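Could you have a look at this structure, given as structure tokens, before my questions?
The other protein chains are all here in position, but one chain of the complex has been omitted.
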Amino acid sequence: MQRKKPWWQNAGLRIGIALVMLVLLGGAATGVVITQKAPQQPIEFPHNFHVGTGIPCAYCHSGAETGPVAGLPSIETCWGCHQQLRTNTPRLAKLAEYGSTNTPIPWVPVFIQPDFVHFNHRPHVAAGLECKTCHGDTAGQTVAEPIPGQNMGWCLDCHYKMAPENFTRLSDCATCHY
Amino acid sequence: MSKKLSRRDFLKLSCAAAAAGMVLVGCGPASRYVTRVPYAEMPEYQHIGKSTYYATTCRECPAGCGLIVRTFEGRAIKVEGNPNHPVNRGKICPRGLTSVQGVYNLDRITGPVMQGRRGKAGGQAISWDEAVALVKKRFQETKGSEIAFLLGAMPDSLYDLTSELASALKAPAPVRYSALNYLEGRDVWLAVASQYFGTPSFPYFDLENAEIVFNFGAEFLENWLSPMAYSRGYRGFRKGQLGARGYMVSFAPRQSISAAAADEWIPIKPGSEALVALALTRLAAYARSEFSPEITRQVDIKAAAEASGISEEKLKELASRFAGSNRPLAIGGGSALAGKSAFETASAILALNATVYNFNQTGGVFLTPAKAPSERFADVQALFEKMRSGAVKTLFIHGVNPLFDLPAALNAAEAFKRVETIVSFSSFPDETALASDYILPDHTMLEGWGYQTVLAGTTRKIVSAIQPVVVPLYDTRSTADVLIAAGGLPYKDEVDFLQQKILPLMSAGGTFTAPELPSFWAKFLQYGGWWQKSADYAAIDADALLKSSISMPEPHPAPADQYHLVVYPTQFGDGSGANRPWLHETPNPATTVMWNSWVEIHPQTAKKLGIHDDDVVRIRSEFGEIEAVAYLYPALRPDTVALPFGLGHEALGRFAEGRGCNPARLFPNASSQNGNLAWADTLVSLSPTGKRRPIARQESRHGVYGDGE
Amino acid sequence: MSEKVEAKKWGMVVDLDLCTGCQACVTACAMENNIPYTGEDETAYGRGLHWIRIQRYWKGEYPEVSPTHQPVMCQQCGHAPCEPVCPVYASVHSEEEQINVQVYNRCVGTRYCANNCPYISRTFNWFDYPHPVPESYSLNPDVTVRRRGVMEKCTFCVQRIRHAVDTAQAEGREIEDGEVMTACQQACPTGAIIFGDLSKKESAVSQAARSQRSFRLLEELGTEPKVVYLKGGGNYGG
Partner (left out) sequence: MAAETKTLSATHSASQEGEDLRQEHLMHDPKPREEMNGMVMEAMQTTSKKYWIALAIFGLGVLILLFGFWGNQIITGMGVTGKRRPVFWALYITTFVFWIGISHAGTFVSAILRVFKAEFRRPFTRAAELMTTFGLAAGALFPLIHLGRVWTFYWMIPYPNARWLWPNFRSPLVWDFLAITTYLLSSTIYLYLPLIPDLAMARDRSTGWRHSIYKLLALNWRGTEAEWHRLRKAINIFAFAIIPVMFSVHTIVSWDFAVSQTVGWHSTIFGPYFIIGAILSGVSAVVMILFIIQSTMKNMKYFIRLEVFDSLGKLVLIFSMAWAYFFFNEYLLHWYGGYQAVRDLLTFHAQGPTAWVWYTMLICNVAIPWLTLWNRKIRRTPLAMFIITTLVNVGMFAERYTIIPLTLGEQRFPFDWGAYSPRLTDISIVIGTFCLFIFLYLLASRLIPLIPVWEVQEGQMAHSTRKLGKGKVTSVAELE
């Protein structure tokens, strides 16, 4: 009897599977990279510099203390200072362009939650949490970088560690999902 | 031959499978980041992530309820009632609630349009400069007497402005009407009040404090005069603040929600309301051992009982109950005040009140302290007659849709053809807008300025503020601004006009005032309007009424094969609400039908005619015919059929077009002596068409009526 | 289930003597909670997504006929039949607010909860309902827009509860009676709906709930609903 190669040793099949896997894995890798990488911002905002000069976070992200959303600064906020300050770098030239035409800066929010999660900054700020607990050390970043794995387990973990006595309340589904 | 799957091969394959699995499970959206655009300049009162609430006034019907609109990042999210507003006290009806679906409607006109051909959608977009120039040109080139303004019921500020403009142009005063008006019999009350009390003001019925109420067809919970104010009144009436739970008797051929809310429903024969009211007046006077008033001289109790189908004993019992009560009240509206003898009916109802001396009494009848502009149908008829004769060269239309809501017998479309230029200010592509030459879209309700004078449902003077809660979504422009710019009126713009108009209010003793106009204006907007601290009604006197003599209306029983017609407005109001999906999705309170019209037929009648539920029925009057789906309605006289008003559009966008039927096609082009549209005398015949079209109802037919589905 | 004493017990009273069946609550609920409309064919087939339905029955024969109106929304049972049957805890009791929570993102769509709800107060997203621009501009940002395949139901406007709790907490005070208003209560023209904390003796809602007219729907099932009806308007329970 002629010795036949079993089907799984067929070269064509193997190449085909390899190609499909390459595409899928490549896609997956790209997806992972895209979702875990800081997005392209219209202006490469240097957080490190601004934090370094001692500007409080809430100066630009003013909503955090009063409401659910911290917010992204409007052109007014930036232009308020930078009209007077140094307009000589390329980044500031971009800002000047937005500022002089009074067009909003299309910021890309980095820390985002899905639609079905209702995160509220105010109680977290009121409980004395520092911004960097969740947002990382922005003093070392230019544009804000996402923290990987900020999922439900991440929230619960913190809630459990920080306030075990209130855990019933803080793990209630209706706290975030409605 | 045997080939073993080697361990290495197996590992390779399983790794590949695992990787594929991970890819399939782990693939999220390709990009999770979405650009978000913050404000370039943060508007006043806006905070990041927080809602801002603005007070304004509802323009959906003439009642003038105060609203608080929740806005979030520049968008109107939710309409709520203004809890401080004296008309509605924070309450709101379905139509007001869906007004955000008016602003964010999918079928709005996005900018000024020059129609290529009348009646066809689409046309050439023009700029606002061109539009204003065009209106200006029409003002200058047309003789004053050949200009006509046809306005809807809202808003009042625009009506005042247009009136000023008309007199400046030496044009006839603007004609104003609304379908709600003739369906509820509003103009009849105005006529009666002018006749007997000397002022064209609406009576205010103090339902809240009444003890026994006789209701002649008024749909006070749905659309009548000021539904939110009267709903609150109904609450007080039921709660019995001054004593026992109130007792209500409803005289109506069809059970509306208001009639159903009564403790007793008397299916009175259509057209006999005046007789019954007069008979009750006479019997009530008798029960109080008083002389029967002059006005009741002609009435014969026996004849009234016969004409109405209510036994004499019952009438006597009701009258003595009414007369014996501490705070009796009679109200009327709807189809009772929409016939040829509407004036007599309204007078009789007032006489019934007068005979128990409840004028200006708690739980009685007052006169609202605001003069209402005339909305007589006879004026509309006259205008269209003028158009037909070619004496109108330029017609301006705002806030009303005559091609839809006027009786087809009036043949408005024919009259339009004789008008050289028609300019519509409609925000939506309704029938009339499409039939005009230019559409210069006004802002919708939540985008525009104005004020609304509260005409009914209160005993205080109220001027309710309308302010924009969001920036206009499209390239629309306030009609007032267009008219001011084109007509050369002495105002800078609409806001200037409004501020000048509210100037007198600063010293009129309201709940607030301010030393100078800007702060007064700010407060006016903040509170949602200006109103007096307490009631300020003109005392009314019953003498003239009781001493008058009115002609006895002839009852007109329907012949065997014909049926009385009751048409009632629904949540769609005058029909302009028909383009809002959630008004369609809101079930009708009585029938739970959604998204379509129906014709209510009594089950006995239906059986006699061989009509079943969901059969398409042809309804024919002397003036036209329509087809509607049958709904066997148990709470209706067998000799009457009822039709909801508001659907049956030929235009007005995707949600309205071709949906339901329009009862205005059955109406006569007839006004009574006092100028109201006399549609309630219409007789119709029914015939099954053999077609079936199951309508969407929330109720289970099988569960509620016990018949199969 | 051990209930904490301090747990808030949101509850609602519907006075059937005042309810006229006008449907304002139905529309208000839809506007507040991003409820999509489904169109004629779908509503005709019983797939409307109304969170409140006003049950209208007829009583008597012509001419003594009259309708009764009874708004039925999720009764927020204390002992809810929908909760134990959900395999993934998507229908779950909120220990904090003592209401039934539907967690949309956890729902896998078995629809078992809906079958087991004796009040049939749950609706299902049969499709992804479109929210076209600009209609979508009026969507409430505090309420999740549900996608296809999940259950939904009346939440007692939990987003408003959360907002009030959050505000009260930030201001360091208790929630006042009447501070949380559900959308239906806010709109109801005759004020037939009262909402508040049933655990407080003096709140408007618990006073009304103690009325002699009060009854609960299908009380015999032991579901302990948080919605109390007051008899009236020809509607005497059941």
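Note that the chains are named A, B and C in the order they appear, and that numbering of residues resets to 1 at the start of each chain.
Quick note on the criterion: contacts are C-beta pairs under 8 Å (C-beta built on N, C-alpha and C of every residue); 3 or more make two chains touch, one makes a residue touch a chain.
What you see is a predicted model, and the numbers here were worked out from it, not measured in a lab.
Considering the entire complex, the omitted chain makes contact with A, B, C. Of the listed residues C:100, C:125 or C:159, the one in contact with the hidden chain in the full complex is C:125.
Taking the complete complex into account, C:56 is the one of C:9, C:56 or C:162 that touches the chain left out. Counting over the whole complex, chain B has residues 2-3, 698-700, 702-704, 708-709 touching the chain that is not drawn.
The chain not shown here touches chain A at positions 151-154, 156, 171. Although one chain is not shown, part of chain C still touches it, namely residues 42, 45-48, 53, 55-57, 72, 81, 84-89, 106-112, 114-116, 118-120, 122-128, 148-151, 218, 221, 223.
Basically, only the chains that are shown with their structure count from here on.
If each chain is reduced to the centroid of its CA atoms, chain A and chain B end up 50 Å from each other. For the pair chain A and chain C, the distance between mean C-alpha positions equals 36 Å. Multi-chain contact residues, meaning those touching two or more other chains, do not occur anywhere in chain C. Looking at chain B, one finds that none of its residues touch two or more other chains.
Interface residues of chain C, counted against chain A in their complex, comprise 89, 92, 94-97, 99, 101, 103-106, 142-145, 155, 158-159, 162, 166, 169-170.
Interface residues of chain A facing chain C in the complex, by the touch rule stated above, are 114-118, 120, 122-123, 126, 168-169, 172-175, 177-178.
Remark: chain B residues 72-73, 75-81, 88, 90-94, 97-98, 100-101, 103-106, 221-222, 227-228, 231-232, 234-235, 238-239, 245, 255, 257-258, 260-261, 265-267, 473, 571, 581-590, 592, 594-596, 602, 604, 634-635, 638, 659, 694-699, 704-705 touch chain C in the complex.
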